[in-house]
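Take a look at the following structure, please.
All protein chains but one are shown in place.
So that you can tell them apart, the chains are marked A, B and C in the order they are listed, and the count of residues begins at 1 in each.
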Amino acid sequence: MIDKRVRSLAEAVSGVRDGATVLCSGFGAVGEPVELLNALRETGVRDLVCVANNAGTGDEGLAGLIKDGRVRKIICSFPRTTDPHCFEAAYKAGKLELEIVPQGTLSERMRAAAAGIGGFFVKTAAGTQLGEGKETREIDGELYVLEQPIKGDVAFCRADRADRWGNLIYRKSARNFNPVMAMAAELTVVQVREIVELGSLDAETVVTPGIFVDRLVVV
Amino acid sequence: MIDKRVRSLAEAVSGVRDGATVLCSGFGAVGEPVELLNALRETGVRDLVCVANNAGTGDEGLAGLIKDGRVRKIICSFPRTTDPHCFEAAYKAGKLELEIVPQGTLSERMRAAAAGIGGFFVKTAAGTQLGEGKETREIDGELYVLEQPIKGDVAFCRADRADRWGNLIYRKSARNFNPVMAMAAELTVVQVREIVELGSLDAETVVTPGIFVDRLVVV
Amino acid sequence: MKPLSRRQMAWRAAQDLEDGAYVNLGIGLPTLCSDFIPQGREIVFHSENGILGMGPAPRPGEEDKDLINAGKQLVTLLPGGVFFHHNDAFLMIRGGHLDVALLGAFEVSEKGDLANWTTEDPNFPPGVGGAMDLAVGAREVRVLVEHVTKEGRPRIRKHCSYPLTAPHCVKRVYTNLAVLDVTREGVVVREMVEELDLEGLQALTEAELRLANDWRRLAAPEV
Partner (left out) sequence: MKPLSRRQMAWRAAQDLEDGAYVNLGIGLPTLCSDFIPQGREIVFHSENGILGMGPAPRPGEEDKDLINAGKQLVTLLPGGVFFHHNDAFLMIRGGHLDVALLGAFEVSEKGDLANWTTEDPNFPPGVGGAMDLAVGAREVRVLVEHVTKEGRPRIRKHCSYPLTAPHCVKRVYTNLAVLDVTREGVVVREMVEELDLEGLQALTEAELRLANDWRRLAAPEV
């Protein structure tokens, strides 16, 4: 029987190694798996490379990991979201490496990892500082840069409802990076508001099919 | 006011030029916009390059276009589906050029066009006859081929329900190529079973947002 | 000479959004435009975080913390609006599906280069968000910005001095003094506020300006 439910947050975040690449979903605080990231912090894991849109808000979740010095590097499109003081302190102290990636490229690079794509050409960042050092190519008279996939060792996501197979449904703009991150990691861990009976989610409206999900925990 | 409804099949298919690249959705007959393709046949348009998974079934839809000699070339993954006699006759008579593309590559090439991707590397077809002549690259010890986007001048699609903004919902496995083809053409024309009041489709469950749709016709 | 207020600038830019257009409004000043859509026009606003058909801020008591825009402000959804994931949101942007991206800027060059993501201030960590994607992906990129900085430095320049967001992307610039088009023949003044002449505007602009034959006065109602 397929049952992806685990009993605790501690079990949900177990097995993440030091130095792991961690996909942290959310757009600011919306859709962020705060409780999972808080639980990850308690494991003592360190030297993490976190991939996220922002670099944490307030003192919890990703911000908490940064505050405790668990994050070696953050790959994001826009570090400063609402109340970014943990990020700012770590960055100014030179304790956090920052890699800025355009938001669409960030998302597409994770999708590439999810889809077995070894690299792809896009116009975004061509002819700019963020495109420097990347292979370029002129296609139909326009300049493109070659972008590489980003694969996570683990993805932490948040959904509204799930079933024991791991099928997920989100809520409004809290969907954001969750579906693409859920696809793009070796291990995908999801916190959900509610787990419903198998067969009670509408087959037409599931956004993330369970094939992408490894662990579910109700928060 | 945004209103993508047109009054007739003839209006829906108007403006397709000779030689156009036409994305024809469906997997066999399921999800095929048969009535739109029948109406296209009546316009007398010719020299079409059709992109589809199969090369038509029976005597209607894509098969009918082939039967009438309107299709110069077909780009597909598997030409012979149920009752492929129109394709077989045209192919054997040397009247139809055939390009075989792996099904996932076919889909991904259209998505690339939809997503502003100028090319992408995949393992599929590397080291095979279908990969010959394509640029190759070794990535992490594995051979990849570079694939190009396929953009349609027009896409013909089929959905179950729509609203006047062009938001679409499909039915079961009739979804298949419809969402990707709807995104990948200059002009997207969709036949639907029913058009409902704006706001009555659930915002969480629309599969194809109206931004990709230009014309709707009820069949 | 009376420069437009920020709300008047937003009003002016909003007048050019056509019925049925799919539009992304950049964070800050451009976001204000949604308040000034002429009656009878349906504009579908896109947000990078997965919304089409975004509506205005919620009324008190109707806020939903899961419904925010790219600037992380609470918003609403119009009838016909839909949600999707980030990857589809950027497919729309990068694949040329948006009619207009209306963005803020630090600088715009006479070739339409846009600089709006970093001033390279070492005390201010950089962040690009979706700016580069919007600049290369939207069918038409327009900029809404004050004509000069607080220090009086022209924003419309021969060359951008800040790092580029994208080269050759801006088609039109709305400022508090003028409406300008970036053309192959250089920057063309379409509209100027009352009591301003080309010489006066040129003095506040680094790029060389040409006056359109059919130029008009830039005026906006009190909004």
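In this text, a contact is a pair of C-beta atoms (placed from the backbone, for glycine too) under 8 Å apart; a residue touches a chain by one contact, two chains touch by 3 or more.
Only a predicted model underlies this, so the values are computations on that prediction, with no experimental measurement involved.
S.K.: Touch partners of the unshown chain, restricted to the chains that are shown, please.
M.R.: A, B
S.K.: Specify the residue from the set B:38, B:81, B:167 or B:188 that touches the hidden chain.
M.R.: Only one listed residue reaches the unshown chain, and that is B:81.
S.K.: Of A:19, A:69 or A:199, which sits in contact with the chain we cannot see?
M.R.: Of these options, the touching residue for the absent chain is A:199.
S.K.: For the chain that got dropped from the picture, name the residues of chain A it touches.
M.R.: Contact residues on chain A toward the absent chain are 1-2, 111, 113-117, 163-165, 167, 183, 198-199, 201, 203-204, 206, 209-212.
S.K.: Spell out, residue by residue, where the missing chain touches chain B.
M.R.: Touch set of chain B with respect to the missing chain: 27-28, 30-31, 53, 76-82, 87-88, 91, 98, 100-105, 107-108, 110-111, 122-130, 170-180, 207.
Here is the rule we use: only the chains that are shown with their structure count from here on.
S.K.: Which chain is most remote from chain C in terms of Cα centres?
M.R.: B
S.K.: Please state which pair of chains has more C-beta contact pairs than any other pair.
M.R.: Greatest count of contact pairs is found between chains A-C.
S.K.: Between chain A and chain C, what is the gap in Å from one C-alpha centre to the other?
M.R.: Distance between chain centres: 29 Å.
S.K.: Counting only Cα atoms for the centres, state how far chain A is from chain B in Å.
M.R.: Computed value for the inter-centroid distance: 33 Å.
S.K.: Among the residues of chain A, pick out those that touch two or more other chains and give their numbers.
M.R.: Counting only residues that touch two or more other chains, chain A contributes 108, 122-124, 170-172.
S.K.: Touching at least two other chains at once: which residues of chain C meet that condition?
M.R.: Within chain C, residues 77, 83-84, 90, 94, 136-137 contact more than one other chain.
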